[in-house]
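Before we start, here is the structure in question, set down as structure tokens.
Yeah, one chain of the complex is gone here, protein chain that is, but the others are all in their spots.
Then we have chain A:
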Amino acid sequence: MSQSQPPAADPAEAPAQTSGARIARRALDLWSTWGIALVLLLLIALMALIAPNFVSLSNAFNIMRATSITAILAAGVTVVILTAGIDLSVGSVLAVCGVSSVVLWNAGLPAVLCVLIPILLGALIGLVHGTLVAYLSLAAFIVTLAGLTAWRGTAYALTGGRPLIAEGDLGFSMLGSGNFIAVPVPIWLMLATYAVLWFMLERTTWGRHVYAVGGNPEAALMAGIKVRRVLTSVYVISGLAAGLAGAMFAARVESGQPNSGQGYELEAIAAVVLGGTSLAGGRGRILGTLVGALIMGVLSNGMILMNTPFFTQLIVQGVVIVVAVAIDSLKNRYTR
């Protein structure tokens, strides 16, 4: 029986590491924080090389303006997905809110109310979804899938099935096409939405609670977090974002389009996933979603400039999403 007794190690000492491993881990840390932004930069560089007329300030504004509405929807959806929920209704909620803003305008209400009321309507719809999910324990997928159909129907009902043209000069059209300090207003609204949600998620107790509920609802309950209230609140946030996006859409086309926002829920979810937020909840960053949305925007803008057929664009978008998720999954495998 021979024994070897290595010198008693100080238990506080970290396990021995080679410098190569330290660099590898550092690289992995950097990737998980900045990887997706790097992808965006590479994509921009690529497009600058191959897409005609890609590099210009006005095209940059084009991309961001085109992205702003889905990016705002995606911001709200991020918060829902962080709690391991899902919101499939945002495209339809956008339509209801957009249409109602024009209805209110045509009824002679002041422009401010024509924007505020639809946003609150979005929040109210979110409250309904959230209550059903949190207090009746219905599956978020089902509740918001029902919402996707029902609110689309409501949008059509509001206009009698036809587009509703705004009478006279739409008082809040600047939300869609105005400029503020030489930058289009939709871009400001997008940045403001992300700034506010970043603050709420990173700097408030509510934000910590969202991550906690998404990461481990049972532990959240044991820690005294009002889980149902948090769950309800995230759908309200998503509804608010969809309401704002609806008003922006109506402002841009100066009419209420009951078919607006169709399929946007999928684009929004794609941006969230691209941005690194886990569909399992509890993990992800709101700014990642912004980058994810911009990647989709740059991709589609570049392909349009290159006259890529529409169906090819769809295929490329699908491939990009799968690649993003695959990278995320690999990342998890190597960060044991």
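In this section, a contact is a pair of C-beta atoms (placed from the backbone, for glycine too) under 8 Å apart; a residue touches a chain by one contact, two chains touch by 3 or more; residues count from 1.
We take it that contacts and distances are computed from a predicted model.
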{"item": "Chain not present in the shown complex, as UniProt names it (candidates \"Sugar ABC transporter ATP-binding protein\", \"Helix-turn-helix transcriptional regulator\", \"4Fe-4S dicluster domain-containing protein\" or \"Cytochrome oxidase subunit I profile domain-containing protein\")", "value": "\"Sugar ABC transporter ATP-binding protein\""}
{"item": "Listed residues A:Ala139, A:Ala219 or A:Leu330, member touching the removed chain", "value": "A:Ala219"}
{"item": "Missing-partner contacts on chain A, residue numbers", "value": "1-6, 8-9, 11-12, 14-18, 20-22, 24-25, 203-206, 208-209, 211-212, 215-216, 218-226, 278, 282-283, 334, 336"}
